[in-house]
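All protein chains but one are shown in place.
Here is subunit A:
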């Protein structure tokens, strides 16, 4: 058994955070780390009495698209026909950066841009409250 050749330089793949989009009370960014129920109840609270939102916008990126749709549909199912969904899709540019672990040689970090799909679902009441 021979050892695999060591890589030329140790590199770290650092995934930059996706560019941040608006962040207001009514914006919910869905991810795959937080518990599904917690994210759902957060949306329910925002839309419910005292939540202060007549409409919310649920954003999902990549794998979280499914969860965003699921949350929106669960809200609609629990809303007794009072909620409507308007979904939009978009492409988000993400940047990955390969950084050398020893930062002395002054090489610029290797960067790579890639695209991922995203969904934005507006959840609003059928008739706005007077």
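Rule of thumb we're sticking to: contacts are C-beta pairs under 8 Å (C-beta built on N, C-alpha and C of every residue); 3 or more make two chains touch, one makes a residue touch a chain; residues count from 1.
Basically, contacts and distances are computed from a predicted model.
Enquirer: Can you work out the missing subunit's protein name as recorded in UniProt? Choose among "Rabphilin-3A-like isoform X2", "Ribosomal protein S14", "Ribonuclease P and MRP subunit p25" or "GTPase Ypt5".
Expert: Result for the unshown chain: "Ribonuclease P and MRP subunit p25".
Enquirer: From the listed residues A:32, A:63, A:82 or A:110, report the one that touches the chain absent from this view.
Expert: Checking the options A:32, A:63, A:82 or A:110, the one contacting the hidden chain is A:63.
Enquirer: One chain isn't shown here. Among A:12, A:41, A:54 or A:89, which residue touches it?
Expert: Spelled out, the listed residue whose C-beta touches the missing chain is A:89.
Enquirer: Quickly run down the residues of subunit A that touch the omitted chain.
Expert: 16-17, 20-24, 57, 62-63, 65-66, 69-70, 72-73, 84-91, 115, 117-121
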